[in-house]
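Only one protein chain is missing; all other protein chains are in place.
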Amino acid sequence: MATRESGLGNASASRRRFLKLGLATGAGLALPLRLRPAAAQAKTQLTYISYELTSAAAGPELKRQIAEFEKANPGITVEGIPTPLAQYTAKVEAQARAGEMPDIATVDVLWLRGWIKQGYLKDLTPYIDKAGGKNFIGQFYDSLVQLATDGGKVYALPVFAGGYVMYYNTELFKEAGLDPNKPPTNWSELLDACKKLTKKDASGNTVQWGWGIHGQNIPADVSRFLQWMYSNGCEPLSADGKTALLDQPKAIETLTFWSDLYKQGLVPPGAVQAGPGEVRSMFAQKKIAMCVGILWGLDQIFAENPAVRNATAIAPFPKQVPNAPSLFQAVYNAMSANSKQPDAAWKFLDFFSRPESGMGLYKATRYGPVRPDIFNRSDVKADAYAQVQAKVNQQLKPPPIIPQWERVSKIIGDAMQRALTGAKTPEAAFKEANAQINPILKQA
Amino acid sequence: MIASEERLRKAGRVRAPDEIGWLGQMGLYLALAALTIFCLFPFAWIFCTALKTLGETFKLPPSWWPHQPTLENFVKIWTIQSFGRYFLNSLIISGVTTLLSIVLASLAGYGFSRFRLPGGRIAMVGVLAAQMFPGIVLLIPYFTLASRLQMLNTYPVLILAYTSFSLPFCVWMMKGFFDGIPTELDEAATIDGCSALGAFLRVVLPLSMPGVVATAIFSFLVAWNEFLFAVVLATRETMYVVTVGIALNIGQFRIQWNELMAGAVLATVPTIILYALLERHLVRGLSAGAVKG
Partner (left out) sequence: MPRSTRSSSKPSIPAVTGIPTPGDPRPRGGRWPRWLVGFAFVAPSLLVLGTVIAFPVMDTLRLSLMETRSKDQTVFVGLANYARLIQDAEFWSAFKNSISFTIGSVLGHILLGLAVALLLNQRIPFRPVFRIISLVPWMFAPVVVAMTWRWMLDAQLGVINFLLARLGLSGPFLWFENTRLALPAIIATNVWRGFPFATITLLAALQAIPKEQYEAAAVDGASAPMQFRFVTLPNLRFALIIIATLDTIWNFKHFDLIQVMTNGGPAGATEVLTTLAYKVSFENFEFGYAAAMGVVMSLVLLATTVVYVRRIL
């Protein structure tokens, strides 16, 4: 019996523990109810959701500007909500549909049309009219404004943008016997350069490639492919957005040239897994000599490998047809449809559209200016990269402006990957994609 | 009562070493070595990256041990981001979820194990069915519900969600454990004057410690590692948890690999502590047997 008693003794000790657990649970549930952040009383509090706040370079600069804004507007405080990019749309959309979207949100150009159609965003036209109408909105690149306009109403203000350029490594150019001041300007020069820049070591393994392909099926990589299409004078969709044009000879020619670079071994193996980050790393490590790039990717390359800083140059993307435009990436600020303090939110949007804000972002992270006047500032003029960008920006062309773009982009991405992996010929891949996209475009 | 002592003493005894021969011993050590490499290789990579500078991270060929190991990434993630706050939030949410899951699941497991309930089987399948809808489609309705109840940015909203994620397993696990404990024990306790709750708390539960520990570790990790609900349901940064804090390093134009990995390494510390504290209970039957045997 002795053992049994000791057994019971253990049990009652464990019961005490058990009760403690229960109490702790209750306390744990009750406590946080009081821990909710106290809302600022007299002040207007704006909420600002952005994946840019998480960025190592842009985040601190945005926070600095927010503090400046609060200083200039003593009645307003701004709470930034940094959010990881991968879950950003899910979060904002859940909030928007529950009527809880933060007052201001960062919007990528690729989501903009869909968000306008879904009714997440507030029409900014009345505020723009009050701020000077055409005089106000005319400060920005017109193509950026067009993208944010639906039915004559403007729904967002651009924060940073830029057309795609080509990165190239001048040292590797010299080693290959190419003139570093004469980067390829058309596709045949590009192909020639790629062949010269692809090198094997003594045992026959390729150690350096001419070009780096962005082959992941993500919107950012599909956009980079569209840059190829634009440079060949073709587009994925008709101007009215109702018909897919991927079965056109020029489109198929583009996919063929692009995937042939890969099949000829001028691009590192593993392209379907290479997104912007991977390609940049390969460029930083001198595994590739050229790739599509964007102005604000440069600093990351320099951070990963400071040694390539002096060897990195940018040039307009090689054009297969004369005067081919560049596709641009753009990021906007928009006001949520459910914002209860639109006047204060407008002040915030207005503040971030000033040239000083654009300058600040450019200096901190090379985020491309959305206003042509910034390129004329003396400190920007001194920057060789900015000068190339200013030239590229003279011929910008937006990605296709339709609400269903993300869906269409995914189908194009699948076709790109099929062509790269050889699962289908470029022609078959694009014809199939064309047939899949057309019914989607017919939907209202 | 003899039976219970017998069981107590014998339960969970491992095989004596003499049962496997010299060759078996060799195989055992080989298997352990393989297991260690298999489990730790990616961890080692994560750990070394956390100690590297960005410049060294993508060097080709890759370096194993960092040439200039730095703790800078740990400092950065702790100071520049409010990682301390995220940690606190995670600890509160995961801690309460774990306690709640253990309490609720052991009660329910006992109920399902010892009582013939009307509709009991359907209820048990129902417990599992609660998990069957994918989180992706439940996200917006759950967010809407939380927003209507004014519960956004509170701990309970995540605690309740995570408890509902962990309960199905915990309930079944505990029921299985209780099924393995002879009903004679409860009966004897009842004859001694215990209530049903008393019999459960004093006799059955202490015998089920390995099960309790397994469910505790499980529910803690479910709550600690969950990401999608955490990122969507916390609309203010002050309510972010560790997984979200780690993911904040995955930016649009750059991934801050070193800080990301430093955060990931830090995030394992509480689990290791919890496991170290609970491990001996996972083999409780063994030590009890060893003392008396």
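Per-chain numbering from 1; labels A and B assigned in written order.
Heads up, the rule we're going with is that contacts are C-beta pairs under 8 Å (C-beta built on N, C-alpha and C of every residue); 3 or more make two chains touch, one makes a residue touch a chain.
Computed from a predicted structure; not experimentally measured.
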{"item": "Touching partners, among the displayed chains, of the absent chain", "value": "A, B"}
{"item": "Sole contact to the chain not displayed, among A:Thr44, A:Gln118, A:Gln248 or A:Thr425", "value": "A:Gln118"}
{"item": "Residue, one of B:Lys76, B:Arg114, B:Arg202 or B:Arg254, that touches the chain absent here", "value": "B:Arg114"}
{"item": "Contact with the hidden chain (one of A:Thr47, A:Thr254 or A:Ser281)", "value": "A:Ser281"}
{"item": "Sites on chain A contacted by the missing partner chain, in the whole complex", "value": "86, 89-90, 93, 96-97, 114, 117-120, 216-218, 268-274, 278, 281-282, 285, 287, 337, 403-404, 406-407, 410, 413-415, 417-418, 420-421, 423"}
{"item": "Where the missing chain touches chain B, by residue", "value": "2-3, 6-7, 10-17, 19-20, 28, 31-32, 35-36, 38-40, 42-43, 45-46, 58, 60-62, 100, 103-105, 107-108, 110-118, 120-121, 123-138, 140-142, 144-145, 160-161, 163-164, 167-169, 171-173, 176-177, 179-184, 187, 190, 195-196, 200, 210-211, 213-214, 217-218, 221, 224-225, 227-228, 242-243, 246-247, 250, 255, 257, 260-261, 264, 267-268, 271-272, 275-276, 279-280, 282-286, 289"}
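Quick note on the criterion: only the chains that are shown with their structure count from here on.
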{"item": "Rounded Å distance between chain A and chain B, as computed from the means of their C-alpha atoms", "value": "36"}
{"item": "Touching residues on chain B, where the partner in the complex is chain A", "value": "1, 4-5, 8, 54-55, 57-60, 92, 95-96, 99-100, 102-103, 139-140, 143-144, 147, 152-156, 159, 201-203, 205-206, 227-228, 231-232, 235-238, 244, 247-256, 292"}
{"item": "Chain B contact footprint on chain A (complex, rising order)", "value": "1, 3-4, 7-8, 10-12, 14-15, 18, 21-22, 24-25, 28-29, 31-33, 35-37, 47, 51-52, 54-57, 79-87, 90-91, 93-95, 97-100, 102, 276-277, 281, 284-285, 287, 296-297, 300, 303-306"}
